[in-house]
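The complex appears here minus one protein chain, its other protein chains still in place.
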Amino acid sequence: MVDLKIDLNGLELKNPVMTASGTFGYGEEFMDFFDISCLGGVLVKGTTLEHREGNAYPRMAETPQGMLNAVGLQNKGVHYFAEHIYPRIKDYDTHMLVNVSGSTIEDYIKTAEVVNELDNIPGIELNISCPNVKEGGMAFGTSCPSAVSVVEAVRQVYKKHLMVKLSPNVTNIAEIAAAVEGAGADSISLINTLLGMAIDAKTRRPLLSTITGGLSGPAVKPVALRMVWQVAQAVKVPIVGMGGIMNTTDAIEFMLAGASAIQVGTANFIDPCVTEKIVKGLEAYCIENGFDKVSDLVGAMEV
Amino acid sequence: MVDLKIDLNGLELKNPVMTASGTFGYGEEFMDFFDISCLGGVLVKGTTLEHREGNAYPRMAETPQGMLNAVGLQNKGVHYFAEHIYPRIKDYDTHMLVNVSGSTIEDYIKTAEVVNELDNIPGIELNISCPNVKEGGMAFGTSCPSAVSVVEAVRQVYKKHLMVKLSPNVTNIAEIAAAVEGAGADSISLINTLLGMAIDAKTRRPLLSTITGGLSGPAVKPVALRMVWQVAQAVKVPIVGMGGIMNTTDAIEFMLAGASAIQVGTANFIDPCVTEKIVKGLEAYCIENGFDKVSDLVGAMEV
Amino acid sequence: MKKYIDDFKVIQNERLNDEYVILTLKHPGKMPEMMPGQFVEVRVDNGPNTFLRRPISIHDVDVEANTMKLLVQEIGEGTRLMGKLNEGDICNLVYPLGNWFSLPEKPRVLLVGGGCGIAPLLYMGRHLKANGFKPQFLLGARSEDGLIALDAFRELGEVHTTTEDGSVGTKGYVIHHPVMRTQTPEIDQIYTCGPEAMMKVVAKYAKNNNIKCEVSLENHMACGFGACLCCIADTLDGHKCTCTDGPVFDSTYLKW
Partner (left out) sequence: MKKYIDDFKVIQNERLNDEYVILTLKHPGKMPEMMPGQFVEVRVDNGPNTFLRRPISIHDVDVEANTMKLLVQEIGEGTRLMGKLNEGDICNLVYPLGNWFSLPEKPRVLLVGGGCGIAPLLYMGRHLKANGFKPQFLLGARSEDGLIALDAFRELGEVHTTTEDGSVGTKGYVIHHPVMRTQTPEIDQIYTCGPEAMMKVVAKYAKNNNIKCEVSLENHMACGFGACLCCIADTLDGHKCTCTDGPVFDSTYLKW
């Protein structure tokens, strides 16, 4: 029997497999395909203080082994979430974490305060890295001082697990990770999407209404792996790795690079059962390779 | 008849299609496949002051729609180039530009001085963005002051066309482009490779001897296009775009985003004739779409 | 309606012309219920440029045989690869997705289609006929080549056609066909699917003539089942997902 449990700085996960925010709805959309209680955790949609309509159509473009999205944090706001969605999902037998976004520090604080009161939400993922809205927090995530200011402010009011999600659109991700750790993050997740763009050569127009959007999928995996590895050298808090994970092998690569847990995003669109398969695949890998605990894989790359 | 000529700030190109440094040798390797005089230009291998052995094997890993390399500027040094290679390639009927790299500003200056004396080399591409060697210039390309210092220094001694190649591994590429323009660049090329990493889940080892390496190929195209577009808003000097160009359509996308010329890199490995095809493809596109001059495509994206 | 993910087997690939094929796919066991207007998400993973699934309408269903048909127009790499599927190949589907056309309240029904948008109308026609309606079809195309699968439609009701070049049927767009007359229109309900420009004209006609009109949108999709929020349509209630709140919308609900 392999021990799949992961201790994420006090937050205990059944296993390292989580779903990435904005790619798994509130989990409900996937219940027809498999029982999501097999997962280590679910990051629900990016949630803001107020209702947001998001960006105009078109919001997505396919790219080589990846996709661009420009959803722009469409959501009904944290109060609606607390009243209408939370009651539906609060009894799922897995950690439901809320991905919190904002335009101002005030927004972040108020949203976190609301989520702090929801008993069955054991943590938030602070999204300081959304590239798809002018005030989507990406600016916060691209410099140390601003990242520190928002994390410190939320740390004041948020008492449970505080995961902070970093933007890959930076010169030095390790520096920002260390700053965020210093500001009180319990764990660090990365990467959010890379800022990209696509043009239709026939119409000579951009393929997204917002011109630029966020790149995800296997195309970004090498960059994501590198960043996870760099951050792993720079911080002590656990890391949650993501970016292009499509299967068990990819998940293992992130753990070897230093991630204690992983999130699967875009792959959910292509195979809605992929996360369940990865949970089973991790167990099989451990058995084949003689690991008693999946946590032994974390940072186990030999250099 | 379509006019394919491009005026690159005084350097006249037959057409916008060039080959990217480090992916086309000295052009000779491709002569069996097609006559390289059909090209707008050739960027020869990264050249340093001294001979460099480059990194240890293994130096490359395949990734989803891309590849990582860690060649590490293997070359025989600029003096060897001037004596032994230049005589062989100087009469090619296309612009042969030298990609100049260095570890110190002194290196860059001395290398540029040597190339400045070679009559048939009409320009250099200053590589302040190589991620594959500790002192490969990437540090120069990741902050405005250091980028400015190396470009200003080389501008003092180099009298012909000075193209500066930017690193994509930065928070704000437009800022660096503007700084480099201010320091005297005649044109700006981008992107060099994205810093990435690959791990073998079976052996639990990195796939490159250097652990991290440079990502190129279609996977990076959305990021490259976005950066070309951002830089096009920020500078007046012409832009040479690259990153994942595999065919005519890709080349057109870069031109629409604001590139006056393009470079093809990794695609040369898969189809050694690809650049010749793109030259023909651009002409066909212009005819079909009623453009008399290919230069009318530059920045022609409608937003 | 519960969603599934299954490997279907291609049992026929009928090529209609250079651009269109009809695939017949067999379910491995007992096929679940599917409604007209719903679609499937097809996995096409053997090309470097076909990363996401491709949404394709359910063209027809044979409950007895446990098969469904897809009408595919080859417009890019994904649909071209679908067009190359051979008998015996496996085709992985997420299905059935989206909402469906409602049954009409009044008897006189017109189904208006163009391009691959005719795909869901066949299954809807069959459904209407089974429910005692006498559907009429109005199918438009650029020229004769684009008018496909007419015989299948004729089995279900009267078929009107238009072509832009007049090579067959009425010359012009669907809106120019006499069945779309504005004085005392002879129809009570329209279902339409096809190019957006066509649907907009039809919806406007319906509105002006007080005819109920359901349109089926073909927005770009990343997932097809409500997880990504990429496929939104602009409605009176704001952004709605085409893949879960649609693809079928009452035309007056859309901000067109």
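The first chain written gets the first letter, and so on, giving A, B and C; residue counts start at 1 in each chain.
We adopt the following convention: contacts are C-beta pairs under 8 Å (C-beta built on N, C-alpha and C of every residue); 3 or more make two chains touch, one makes a residue touch a chain.
Computed from a predicted structure; not experimentally measured.
S.K.: Using the touch definition given at the top, which of the shown chains does the missing chain touch?
M.R.: B, C
S.K.: Touch as defined at the start, partner being the missing chain; which of A:S21, A:T48, A:Q65 or A:T275 qualifies?
M.R.: A:Q65
S.K.: Among B:D32, B:E288 or B:E302, which residue is in touch with the absent chain?
M.R.: B:D32
S.K.: In the full complex, which bits of chain C touch the chain not displayed? Write them out.
M.R.: 45-48, 51
S.K.: Could you please point out the chain B residues that touch the chain left off the display?
M.R.: 22-25, 29-30, 32-33, 45, 53-54, 56-67, 69, 71, 74, 217-218, 266, 268-273
The rule is simple: only the chains that are shown with their structure count from here on.
S.K.: Which chain maximises the distance between its CA centroid and that of chain B?
M.R.: Measuring from the centre of chain B, the most distant chain centre belongs to C.
S.K.: Out of every possible chain pairing, which has the most C-beta contacts?
M.R.: So the chains sharing the most C-beta contacts are A-B.
S.K.: Per-chain Cα mean versus the mean over all protein Cα atoms: which chain has them closest together?
M.R.: Smallest offset from the overall C-alpha mean is found for A.
S.K.: Would you mind listing the residues of chain A that make contact with two or more other chains?
M.R.: Residues 63-66, 217-218.
S.K.: Among the residues of chain C, which are close enough to touch at least two other chains?
M.R.: Residue numbers touching two or more other chains: 48.
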